[in-house]
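What you see is the complex with one protein chain gone and the rest in place.
Chain lettering (A, B and C) follows the sequence in which the chains are written, and residue indices restart at 1 in each chain.
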Amino acid sequence: MDCFVGIDLGSTTTKAVVLDTAGQIIGRGITNSRSNYDVAAQVAKQEAYTSARFALLSRELNARENITKEDREMLEAALLAAYRHELFLGSLNRLENHCREDLENLRFANTRRELSQALEVILQGIRETADSIFVPESVARSDFFRDIAGSAFIEAASDITRNGGPAFDSMVGMFDRNIIPVENETETRGFEDLLMAAYHRLPKGLLEKDAELAELLKRIATLELNELRTVGTGYGRVRLPFPRDCIRSEILCHGLGAHLMFPATATVLDIGGQDTKAIQVDPQGVVTSFQMNDRCAAGCGRYLGYIADEMNIGLHELGPLAMASKRRVKINSTCTVFAGAEFRDRLAAGQERVDIVNGLHRAIILRAMSLLARSGGITNEFTFTGGVAKNPAAVRALREVAEENYGKLILNIAPDSIYTGAVGAGTFAMRDIVQGIKPGQEAA
Amino acid sequence: MTLTAGVDVGSGAVKVAIMRGGGGNEELLATCLERIRRRNVLDVVDESFEAALREAGVRRDELDYIATSGEGDLIPWRTGHFYGMTTHSRGALFIAPEARGAIDIGALHTRAMRFTNEGRVEKYQMTSQCASGSGQFLENIARYLGVSIEEIGPLSLQSDEPEKCSSICAVLAETDVINMVSRGISTPNILRGIHNSMAVRIAGLVRAIKSEGMILMTGGLARDAGLIAAVQEKLQDGKSPVEVKGHELSVHAGAIGAALWGAFRHYKLHPGELSGGGT
Amino acid sequence: MTIAAPAEPALGGRLGAIIRRATELYEDLDFKSVLDWKAKDKTRRAIGFLPVYVPREVIHAAGGLPVGIMGGGDMTEIVRGDSYFQSYICHLPRSVIELAVSGRLDAMDGFLFPSICDVIRNLSGMFKLLKPDKYVHYFDLPQNFRAGLGGKFYAHEMRSVAQAVAKMTGSEVTDDRLRESITVYNANRRAIAALLELRIEKPWLIPATEYYLMLRAGYLLPADEHTALVNEYTLMVQQSNRRPLDNIRVMVRGAFCEQPPLALLRTLERAGCYLVDDDFVVGSRFIPDPIKAEGDPWEALAEAFMQRSLPTASVYDEKHQKGDLLVRRVKDVRADGVLLMAPSFCDPALLDQPMLQSALEEAGIPFTSFKYSEDTGQFQVIREQAGTFADAIKLWGTA
Partner (left out) sequence: MTTAAKKDASQERQKTMIAEHFEKLGHAKENKQKVVYTFVPGNLTELLANFDLLPVLPEINALQSGMRGKTGDYIHLAEKSGHSEDVCTYVKADIGMLKSGNIGPTGEKIPEPDLLLLSYTGCFTFLKWFELLREEYDCPVVMLHVPYQGDGNITPEMRQYVAGQIREVLIPELEKLSGKKFDEDRLREDLKRSAKAEDDLVWVLESAKHKPSPIDAYFGGVYYIGPIFTSFRGTQDAVEYYELLRGEIEERIKLGLGPVTPDGVMNEEKYRIVVEGPPNWTSFREFWKMFYDEGAVVVASSYTKVGGLYDRGFRHNPDEPIETLADYSMGCYTNLNLPDRVNLLENYVRDYDADGFLINSVKSCNSFSAGQLLILRELEKRTGRAGGFIESDLVDPRYFSAANIKNRLESYFQMIEAKKAKG
C-alpha cells in the first residue's frame, strides 16, 4: 500500500508518523533524539512502520470470527509487549557487549574483576525488571531504553555499593559511557524476525487461541509499504539527511498539524523538550504570528525531565503525582538546570512533594503564558501540543490559567498531540504528491 | 592539639576533611568525596563522614569542632557553619600558600574570590540565577559525548581547532553539542570550545574582583586541566597578570577551609588551648 | 536555599495578631482593605501612587486615601504583563500592569506616577491609554531646589493634585485642612522614627520582615490607624523575649523602588545579617522629621521635600554629597557594612552604585552588591554572598 511519512526531529524526541493516501495516521513512532540524527530519524521511522503493521494486524484480527473479542485483545497486547521486550533485550545485549569491551580498557586493570561481577548482577537486575515491565498489563515508566535501563541500573548499582561493592560512580560511569553507542546503533533484526521472536515468547495457552496466527503474522510482516514521500521538520531539520525541498519549518508544521487535528484552532501552544512555541493560525491553518523562547530553555519539557530524574520516577508518573495535590507551592524560577536543586531546597523546607511538583507544573505554564501573551494572546479554539501535553497536571494548570485570564475556552488536546509536528510534515508530503507540487517549488 | 572536621555539602557532591592542629600549624589527616547522584543528601553526608573518620583514624567524639559549608547548614550535628566563599578562600590558601585568589566551579555555581595572606575574603563575585557554564552543564555535555568527566580535561587539551560555542544556556548547549557531533566536529574540539566559552564568563568574574597573582581553581572542575588552560588563556588575553592553577586537593578546598575556620573559632571560644596544646 | 528557612513559628498573643494583620494587608493584592474603607462612605476615594514619594498629606487633606502600589511582589503570576514589557525592563511595571489588566487595581480612583525613572514615567502614559476614564497623573518632582523656582513649580504640582482629588471627593483642600494632614502624618513620622530607632539599638527585637510589613501597612491603612499599629508594635516587641544572635549589622541601599520579596529579607537574616537600616518603602519615611505645621503648608511641604528628604538615586544630588551622606549614615546606625542591592535592569539604582561604592571604598567600609527582582525565587547565590560577607566581618571583626 502507498503511504507518506512525516518526521519531526525534536530536541528531545524524534517523532515519525505514517499516513495513508487519505491522510489518516496509520503508524506512529517515537524515540529520543541523540547525537546522530540519521539514526534517530531511522529509528522513529522504523517504529512508525512497526506501529503501522501492528495497526494492520489489529484490523485483520478484528475481521476474524474464530476468536473472541477478549482473546483477540489479549493476544494483541501480549504480542506488542513481547515485541517490545525483544527490542529491549536486543539493546540490553548491545549494552552488555559495550560494557564488557569497555572493561578491557587498561585503566580498569585493578578493578576489572570487581566491576565485571557487579555488571553481571546489575544486568540480571535489569532483565528481571524487564520481565516485569513487558507484560500486557504493566504501565511502562518510559518508552525509552535509556530511561528504563538507566534507572534499573542506578538502583542496582547503589545496592551494590551499599553492600560493600565497587564505588557507585565507577558503575554509573560505565553506564553513561556505553549507553551512547547503544543508542546510536539500530536493531539488526528485521521486523519479521522480531515479530516471530515475540511470537515465540507468547505463552502456549494464548497461542492456541488462534491456530493461523503465525501465518497471519508472516503476511503482515511481509506486506509491502510503499513510501511515496517523506517530509522532515523540527529543531534538527537542517541536519536531516533529506533534500532541501523535503524539509519544512517546524512552526509551519505545528500550525498545520494542529489545524488538521482541530480545524477550528486559532491558537496553538507547543511545549517540547527544549522549546516552547506560541503560534496563531488563521482558519486555513496558515501561521499568522508566533513567538518562541530563545537563549534560555527554562520552563520547557526538559525541566520536568530533570525533576523526574531528581525524584527517580518516570516522566509518565510526574503528572499524576501532581494531580494528587490540592495546594501548590509558588515557584518563580524555572531554570532547567536548577530544577533539581530547587526541588531539594523546598523539600528541606518541609514542603510537600506533591505540592512542589504541582507548583512546578504551574510555573511552566506561566512561562508559556508570557509567550502566548506576546504572540497575541489566546483565541478560541486553543490547541495544546508537544510532549508536555501528555502530562495531565500541565494540562490542568494550563486550563486554569487560560480560563482565568482569557475566559472560557475550548482546549483541544489530541492523544496524538506529541506527533503534531510530524503530522503537519506528513501532510505537506502528501500535498506535495497529491496536489502535484513538484519538489523544489514550495521551499520551506 | 585540636581535631576538627569540615563538611562541604555541594549540589553535586559531599566533601569531608579532617584536620589536626591550628594557628598556622595544621595537618590534613583525611579527605573524602562522595557524589550525591540522586541519593538522600544526609545519607551521603553520613557515609562520607564515617569514611573520612575511618581514614583519619579519629573517633567522632574526639572532634573539637565540626564545621559545615555549602548547603551543610542542614546538618543537625554541626558545631558551626561558614559560607562557601569563606571556606574556599581559606582552603585555597592552605593548599597553595602563594594563592591570593580562587575560582570555585561547582555543580551549579561559579564564584571568584580574592583574599589576603590570612585567608580573609576581600572581594568576590558569583554567577547568578543561571546555571550556564557550571559543572552540571559540563557533565551533561560529557554524557552526550560519551566521555567520562575524568576524560574531559585530557581530551580538551588535544584540541587543534576549538569549535565556537555560542549557546549560553546549559540546556540549549546540549543541543548545540548534538549538532556539532553530527557535523563531525571532533570531541576534543567540542570540549575545548565549551571550555573556551566557559572561560570567557569565568575571566569576567576574575576581572570583576580585580584579582592578581596566583589563583587556585577549587571545586570539582579544578581537576579539569582543559578548563584551567582555557581560563589561563582568556585571562592572558585580558592582559591581567594572573596565573591559574589546579591542585590534587582543590575539590576539597571547601571542606578543608571549613575545618580550618572551625579550629580558628574553637581557639577563639577556648583561648589558651593553643598554647596548652603544644604544637 | 531560600525557603529552606522553616516558616517562623507563628506568634501568639497581641504581637502575633499585629503581624498577621500586617501580613494580610501585604498579601492582599486585590486591595480589599481599600475597598472596605471605601464602602464605609460613598464619597471616599482612593488614589494609588507608585514609588518613590508623593506628599500623601495633600491627598489626605482632600479626603482621599493614598495607597502605595509597590508591584506584585512574588505573589503575582505574570500572565499578560510580559506582553507589555521587553525582557530587559525591570519587573515592577509588569506586575503593576498585570494587576491593572486583571482588574485588581479597580479599587483606585486615580493614579499618581512620581518622577523617578523613565519606566514609571512611561507607565503613566500606558495607564492613560489603558484606563482612559481614570485620573492618571505624572507627578513631576522638582530637580531644582530653589524656593522661587523648583519650590513654586512643585507647589503648583501639589495644588493640581489637590484639585483633582477634591473634585472626586467634593472636599476642597484648604490651608487649614492641609496643616491638619501634616500634623497627622507628623505623628506617623514619629512612630516610624521610634521604630527605626529601636531597630538600630536592638535589631534582634525587630526581624527585617516584620519591620518591612509594618512599613508596607502604612501604604494601605489610613495614616492614624497605621500610626497606632506601629506604636503598638513597637511597644509589644520590647516586651517580647527575643534574644540577640551572633549576627552582623548591615545597611541596605538601592532597593528604593522595586521591592525585594519577604523571603529575600529572611534569607539575609538567616545568612547572619541584621538589617539596621535600609531604603525599602523609602517613600513612607522620605521626609524623616516632622514638617512645619504652621505657616503656608504648601511651602512647608515643598521645603521639606527639597531640603530635608532622604537621598535617592532619582533626585539630583545638587550638593554632591551622596557619598558623604552614605558614609555618615553607616556610622550613625553603627553598621558593620553595606549591602548594595538593586533591582535588575534598574538604571537609577545601578548607575548610582559605582558612586556609592567608591565612597564606601574610600571610607574603608565593607560592602557587597547584588541584584534581585521582586519575584526572585532562588536565593542561594544571595545567601552565599551575604553569608560570606557576614563571615568575613564575624571572623575578622571590623570595630
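Here is the rule we use: contacts are C-beta pairs under 8 Å (C-beta built on N, C-alpha and C of every residue); 3 or more make two chains touch, one makes a residue touch a chain.
Given the structure is predicted, the values throughout are model-derived calculations rather than measurements.
S.K.: Considering the whole complex, which of C:Gly68, C:Pro297, C:Pro348 or C:Gly387 touches the chain not shown?
M.R.: Only one of C:Gly68, C:Pro297, C:Pro348 or C:Gly387 touches the chain omitted from view, namely C:Pro348.
S.K.: Any idea which of C:Arg21, C:Lys134 or C:Lys152 touches the chain not displayed?
M.R.: Answer from the full complex: C:Lys152 touches the omitted chain.
S.K.: Of the residues in chain C, which ones touch the absent chain?
M.R.: Per the touch rule, chain C residues meeting the hidden chain are 83-86, 88-89, 93, 113, 115-119, 121-126, 128-130, 137-140, 142-144, 146, 148-150, 152-153, 156, 313-314, 316-318, 320, 342, 344-348, 350-355, 357-358, 371.
As a convention for this text, only the chains that are shown with their structure count from here on.
S.K.: Where in chain B do residues touch at least two different other chains?
M.R.: In chain B, 74, 108, 129 touch at least two other chains.
S.K.: Can you tell me which residues of chain C touch two or more of the remaining chains?
M.R.: 1, 4, 376, 378, 380
S.K.: Please name which positions on chain C make contact with chain B in the complex.
M.R.: Residues 1, 4, 271, 368, 370-371, 376, 378, 380-381, 383-385, 387-388, 390-392, 395-396 of chain C touch chain B in their complex.
S.K.: Taking the complex as given, what residues does chain B use to touch chain A?
M.R.: 11, 35, 37-39, 41, 74, 108, 129-131, 134, 136-137, 142-148, 167-172, 174-175, 177-179, 181-183
S.K.: Going by the contact rule set out above, which residues of chain B touch chain C in the complex?
M.R.: Its residues touching chain C are 71, 73-74, 82-86, 108-109, 111, 113, 120-121, 124, 126-129, 261, 264-265.
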